[in-house]
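Only one protein chain is missing from this complex, and each of the others stays in its spot.
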Amino acid sequence: MRRVYVCGIGATPIGEHWELSLRDLMVLAAKKALEDSTLTKRDIEAVYIGNMSSGILQGQEHLGSLFATWFGIPGVSAQKCEAACASGGVAFHQAFLAVASGMYDVVVAMGVEKMSDGNTYDVTSALIMADDQEYVAFTGSSFVGLNALIYRRYMEKFNVKHEDIAMFAVHDHKYAVNNPLAQYRKAVTLETVLNSPIVADPLRLFECAPIGDGAAAVILCSEEVAKKYKSDRLVEVIASSVATDILSLHNRKDIVTLNATKLAMNKALKMSKIDLKDIDIVELHDAFTILGVIHLEDMGFAEKGKGWMLVKDGEIEKDGKIPTNLMGGLKARGHPVGATGIYEVIDVVTQLRGEGGRNQVDDAEIGLAQNVGGVGGTVTINLFRRL
Amino acid sequence: MKIKDVSIIGYGAYVPIFRIKDSEIARVWGRDPKRVPVNEKSVPGYDEDSLTMAVEATLNALKRSNISPDIIGAILVGSESPPYAVKPSATVIAEVLGVSRIVAVDMEFACRAGTTAMQNVIGMVGSGMIEAGIAIGTDTAQGRPGDELEYTAAAGAASYIISKSGNDDIARFEGSFSYVTDTPDFWRREGERFPRHGYRFTGEPAYFHHIYSAAKGLMDELGLKPQDFAHVVFHQPNVKFPTRMAKQLGFNKEQLKYGLLSGYIGNTYAAASLIGLANVLDNAKVGDRILVVSFGSGAGSDAFSIIVEDGILSKRDLAPKVFDYISRKKYIDYSIYSKFRRNIVM
Partner (left out) sequence: MNTFINSVPRSWRERKYKYRLIGGICKKCNATFYPYRGSCPYCGSDDIEEVNLPKKGRLISYTIIYSPPSEFRLKQPYIVGLIELEDGTRIIAQITDVDVNEVKDGIEVEAVFRRYREQGADGIIEYGIKFRPISD
């Protein structure tokens, strides 16, 4: 396998972009990433687009050709990749493979989701399609509801208080303040989080990632192309892994562990030949506060049932043991579903390049981005190292 | 019509958990809360209809019958509130039971539909067409908001498994008699959501005339008198009508005791007399004779004479009894009632 590098990143701010369409968002993100990379359109050989719900929310499929057409690069290899909320992560994985295999030298990994055109109920319908339509969506559960089942079970099993988990949202908001791409650049108190409306008990509105629009793109290149850059502009992809788990919670023996995270993590560590303790920063997929806590455990940073303590003890802060979600996480940076995996990559690369501004972690060398589809039906782990 | 060698081998009832007090309905419409026809009535939950209620009643009946659904040859569902105008409920019930090689029919015959289903199954069993069949009466009755019927229109189901007489029978049919005229005291036109009725016309020429004629006809044919029956069950749109009917026919309060439930649950339409019968079976002694007379507006009346057999003793406790359902209840107010009954139109 060849070495693979990230040589360009670009994204739209996340928000309600009333004036921007799905295709506008993709074009904007690609343009920014290309500018960042100093490459030209003609250098692009392939495009992988992570997206979950363009069909149901926009009545639009065939995003590969749509993007190639509107970006003015018809002829390239281009396709949509879908794995629910992990669509961005799997698109990145495909792009990584395309370069690593020797097939292409310059590839775009992109993610896009245009959600704000639909009303909340319709978006809720679209999101539950991440699970089994016939035996889970059929019951009327929302996607939030499935995570609420995990949440209640977790609190009961490990005797953990609601506020100790809800803290994760406060953490995210604190760091989003300094992220110009974030949807909510505003700090919130624990009280605000706990007093926000119930979406699916026990999950409060401020514990759930918001609905938003956004597109993010990264340019991956081979070593040959990388040679023309100064090393401080380059970040190497040292591992890219994808793992699946049984789709629905009721068929899993343990609902407070996302097995796919463990599997993807093991694969990624093996591939990169690094240790868990070598990881300096983490971007994890906290679509809901409870997931943030569980991911810290399943990735190995905390014992099962104790992930919340890392949050409480300040260990996921900028100067903590394992700085996490330093650009606002899914809760405050935002979660345009299919784009999230790429936003996470951008957040990690930004830190590794030392461009994190007020949120910059000192001397970050190795970063991890975890992207989760469904209730852990798909998990991708991508590891990066600055040169 | 004399009936030979046909018995009830299983029975089951169902009443939804929700109740609304008539005084609550009276509060909304400015009526004297003391001058209401029943204390309270059952209300189907948001996820219930005449089909789901029929399923639960039938599963209860099967538990008491000790038979495998495979020997069932017919499912007849009597209801005037099917979830679909076109698409039967009987076939869904067959699917739930996992049987396909059977006769399955929905019958709309006003509030008489349940007993007419029973009469038809008796005929099919008696003629040897089938070994056993299921007769169901089930309704989520509609009452127009503000109308007199809103105080009584309730929900419930009862299901009976009827077979050739054997060793383990719950009760044996002795005879049946029907009486019909064209008397339109209550009706619902095609496409209309709520029924209309003839107010006081529903009494003498309709309810009383038909039930009296069917009961008399049956007793005459079988040579029986009111005192030969331990229990009597009438169709029960309220408490007043069946009480007066019993008196007119020469029955006393003791005979009516177990069969009159409208004060607790309201008028369950096609299920009314069959739930009353189920409660009698929950309480009767072996050898008791029971008179059941239904009434359906514009449909007339069916009367049955039934004798309790000793199978009741071992089977009675195999499924929830009528009063298990009557006593488990949750009161709802008129707002929630309107939501459940889909009366909030947007």
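Think of it as A and B in the order they're written, each chain with its own count starting at 1.
FYI, a contact is a pair of C-beta atoms (placed from the backbone, for glycine too) under 8 Å apart; a residue touches a chain by one contact, two chains touch by 3 or more.
In this text, all values refer to a predicted model and were calculated from it rather than measured experimentally.
S.K.: Which of the visible chains would the unseen chain be in contact with across the whole complex?
M.R.: Over the full assembly, the chain not pictured touches A, B.
S.K.: If the hidden chain were put back, which of B:8, B:55 or B:232 would touch it?
M.R.: B:55
S.K.: Using the document's definition of touch, tell me which of A:66, A:136, A:235 or A:268 contacts the absent chain.
M.R.: A:136
S.K.: Since one chain isn't shown, list which residues of chain A touch it in the complete complex.
M.R.: Residues of chain A in touch with the missing chain: 56, 118-122, 124-125, 128, 133-142, 144-146, 148-150, 152-153, 156, 197-203, 246, 248-251, 255.
S.K.: Considering the entire assembly, which residues of chain B contact the chain that has been omitted?
M.R.: Residues in contact with the chain left out: 17, 45-49, 51-52, 55-56, 59, 83-84, 87, 92, 95-96, 98, 324, 328, 330, 339.
Throughout what follows, only the chains that are shown with their structure count from here on.
S.K.: Nearest whole angstrom, what separates the Cα centre of chain A from the Cα centre of chain B?
M.R.: 59
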